[in-house]
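One protein chain omitted, others in place.
By letter and in written order, the chains are A and B; residue numbering begins at 1 in each of them.
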Amino acid sequence: MTPLPFDPLASGPLLAGAVVATAASLWLLLPNGRDTSSARWLGTLLGLGALAAFILAGRRLGGVGEEAVFLIVSLVAVVSAAATIVSRSPVYAAIWFALTLAGVAGVLLVLGAQFLGVATIVVYAGAILVMFLFVLMLAQPAGLAPYDRVSNEPFLSALAGAVLLGVLSLSIGRLSAAPAPCCGVPSRATATPTAGTQPSSDVASESTTATVASSVAPAIDPLAENHVARLGGELFGRHLVAVEAAGVLLLVALIGAIAVVSRGEAAQAAAASPSAGRSAAR
Amino acid sequence: MQEFSPSTLLVLVPLLPLVGAILTVLLGRQLGAKAHLPAIAGIAGAAAVAVMLLAATARDVGPAHGVHAEPVRPVEMIATLWNWATFDSAYAPPAGSPAADPHLTPQDLAAGKDIRSFSIPVALRLDPLTATMLTIITCVGLLVAIYSTGYMHDDPGYPRFFALVAMFVFSMSMLVAASNFLLVYVFWEAVGACSYLLIGFWFTKPEAARAAKKAFLVNRVGDFGLAIAVFLLWMSYGTLDFHDTISPDGVIMPGIFGQTRLADAAGYVGGILGTAICLLLLLAACGKSAQLPLHVWLPDAMEGPTPASALIHAATMVTAGIYLITRSAPLFAACPGALTIVSIVGATTALVAALIGTVQNDLKRVLAYSTISQLGYMFASLGTGTLLGFTAAIFHLLTHACFKALLFLGAGSVMHSMGGVIDMRRFGGLRRVMPITAATFLVGSAALAGVAPFAGFFSKDEILAALHAKAWPAAHGDHHAAAAADGPFQLARFAAEASHSAGSAVGLDALDRPETWQILFWMSLITAGLTAFYTFRAVFMTFTGPTRVPEGAHGHGHGHDDGHGHDSHAGHAAHAGHGGHAGNAHESYESPWTMTLPLVILAVPSALVGWLLFTTNWLSHFLSATPSLTAPAVASTATPHMFHMNLAIQGTLAAAIGIVIAAIGHLGRRSDGPQMERFLGPLQTLFANKFYFDPIYSALVVRPLEGLALVAAMFDRYVVDGIVDSIAGIPVALGGIVRRSQSGLLQRYALAGVMGVLAIVVLLAWQLRG
Partner (left out) sequence: MNTMQSLPLLQNALTVGAILFSLGLIGILTRRNLIVMFLAAEMMLQGISVSLVAWSRYHGDWGGHVLVIFVLTVAACEAAVALVFVLQAFSRTGRLDSAAWQSLREATVGRTVDHELPSIDTVPPRFPTLTPAGILPAADENEPLQREHV
């Protein structure tokens, strides 16, 4: 893992330009009540420029195919994410968000998280997003609401977000400068006392010997066979209590949602007068 | 008596009323109408113990030896309870001062062997003076408390009243029993506080609240004097104890009135410092005993309940000043100028108060001015500085406590029956409907007026004798040639010392001349006549003439008939325009037995105690064993006990003239008719306005202070507050800038939070850069 002689991620001018372009683009694109097409075009161009800057700043991956796949799915995710937040219509935003999810799922798959990639599609796109759309159908008034055509402090927010992005990118770029964090981790995994207690150690120790503490071999390989089975083993073995807690959390959320809905309806029935609605609106 | 040591008994005297007060406070609500029980039990116990102590002390003093007073051995007993607030190495007396130990050489003093610690021993003392005072306080207190059960019976503050009375008896007992100036000061304030609370007992009444405030503030002036006097005493004598103490290494530390210092003729500070101490003590006494500059609070204090007036403002508390000066007799003896001032203040007060009293129409105020006047008498007597003067003052204090308490309680009885009316013009002829009250009141009046052989006659005669002896020393010279040889020598020596010290003290001492005393004597004699006049004026207005009762008076309906013709009653009543109440004249307005019994009990000593004590000479002999009065400067002025016939004739003549004038003016007349005062012309205006003391004080003290307070208030409001407000305005203005950001919009808040986090993240990234 030799650092590149030219480290584009850590190069200040490129990142600064990307940050400024991102901020300007989002400021132009976000709903501001004017809807001038020239601003949109300019914003789109700036956004593309920012995107290009980030692509330039990115590291070269190993294989060409791999890199292309990663580039495509991440572009899908990022572009549709930007489109999500700049869409005037919430329905469009939801649909763009679905596309974002698809891109994220692709990124996850490239990263070797097969189960998570599929789960993201299933849970988000299949359940949550559909629920959003249901809510939109219930609640969205006909036409474009005024509050969808304006934004809250677009300039400051875009600037803050872009600066955050710049700082994060700078930190990510500096990762290479740090002493390689990867090397010690597998050995720590076996050297720590907790390693022996984890149920997956049987699976993990297939390719290693327990006697070699300083082995460089990873404890797991996410891309190995039986990925889902091993994830399940990890989840329901070492993290069983957390899973139970999550189940309880789901139940509580379910009951809570029902309770809030019914109580809200009861309160509305009790109020039954337009003044209550007005006062609440104030 | 056999089981208890005198020191135990001495502690019991204040302790029992204190326990009674505390129990009354704690159980007052539960006891309800029986709330007087703990207080009365405590005071009764204290009275019994005080009488036992008096008897024990009298046994120690021994019997009087006929007419010739021999030097008596001082009798003193100290009970130290505990030491309070001890400080080591607090005081090193300068060499040559009276505080320095005469047994130590200057080398010792330089070596710091005389450095003393400062401590406040909570010590009670028993000597003849204290025993007498304790007996007066507890006995009068007991009778007043019994009387109060009738007088206050339906008052909502019933338990509070008795708690305060018991508390007062405790404080007063401690005041006279304390053997330390600081303790005296503490209980000086305590009786002042009790007085304040009792004057303001009906605090919802604005006049009562105002009177209480006035009494408290005027007393503060005197208390200030006492505080400064205590400081000066500490500076001068290095101790505040009355008695001698023996330090752990066997050295006798002389107390201010201890045997050691008393035996040393030069043991007391004279000159300008001594005079300052004495005048400050006099200021304190003037405050508490309502003497001339500070007397204005006492008449207003009559707004309190009548028993409280009788107890505190007639019989006991106001005598604290007399007690203090008697106790400090050696200090005063060293400063003849201060003594003369005492007499001048006293005689002037007596005359002025008597003059004011002649035109008062409020029965209680007549008695209040009478009290001031009689206290002035006592001060005049104290100021003579002779043993006769001191004992005469205490004698008059004793008799005055009896008959003034009697008179006040009688006035309270009248007021109680007349439905709270105390204006003498609104009732009259009450002797027919309140026979017991009338008879006892008459006894008290006779005692006050100095009618022989009632109590006041003898005590007043002794005071006049003391003044006369100073005014015309030659006339008395043959009686005490030896004493005269010694006494003037003493005085001359002190005067010489004083003249070495400073000029102002000499100026005061120059007052000590026979001419001054002659003037004072004649003032006192005139006062005696005036006393008789206003006393019997009150008696005639209240109890003689046509029977009239004010609206709202509550007859008890016992059908008690006084034996006089009904027709005349009815006729008088109808004639007075109270036809609707004509039937009431047949009813008895007499007070319940709990109120009349103390009247009867008090009437007995009012009538007899003067004669008893004078003929046996017991009291003066007894008192002369008080350590303070055995100081050479005082004891050397002892005169043989005798009855001064010429003085008695003069006093009786003055009283008779006063009574006759009062009878001419008021006997048998309607009390709301034209009065004597119309003959006084402009003087009547002067007297009725009380010599304009209140307006003068208001103009000289109150108004300037109010103006100053106004200036200070304005300064506070506009300058201090202005600065503070403008400083406070800075954050308000700054807040106004950021207040606009409080829009209530969630996303703006979120944005602000994000920007804050971002600032931290950027800072961290900057810190952690390569």
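Here, a residue touches a chain if its C-beta (ideal position, glycine included) is under 8 Å from a C-beta of that chain, and two chains touch if they have at least 3 such contacts.
Every value quoted in this text rests on a predicted model; they were computed, and no experiment measured them.
The chain not shown here is touched by just one of A:Leu28, A:Leu46 or A:Ala82, and that residue is A:Ala82. Only one residue from A:Leu14, A:Leu42 or A:Leu231 touches the chain missing from this view: A:Leu231. Across A:Leu28, A:Leu46 or A:Ala158, the single residue that touches the chain missing here is A:Ala158. Residue-level contact of chain B with the missing chain is found at 739-740, 742-747, 750-751, 754.
Contact residues of chain A toward the unshown chain are 1, 9, 22, 26, 30-31, 33-35, 54, 57-63, 66, 70, 74, 77-78, 81-82, 84-85, 87, 89-94, 97, 100-101, 104, 107-108, 110-113, 115-116, 119-120, 123-124, 127-128, 131-132, 135-136, 138-154, 157-158, 160-162, 164-165, 168-169, 172-173, 175-176, 180-182, 185-186, 189, 200, 216-223, 230-231, 234-235, 238-239, 242, 246, 249-250, 252-254, 256-257, 260-261, 264, 268, 277, 280-282.
The rule is short, and it goes like this: only the chains that are shown with their structure count from here on.
On the chain B side of its complex with chain A, the touching residues are 745, 747-748, 751, 754-755, 758, 761-762, 765, 769-770. Taken together, the chain A residues at the contact with chain B in this complex read 152-153, 156-157, 160, 163-164, 167, 170-171, 174, 177.
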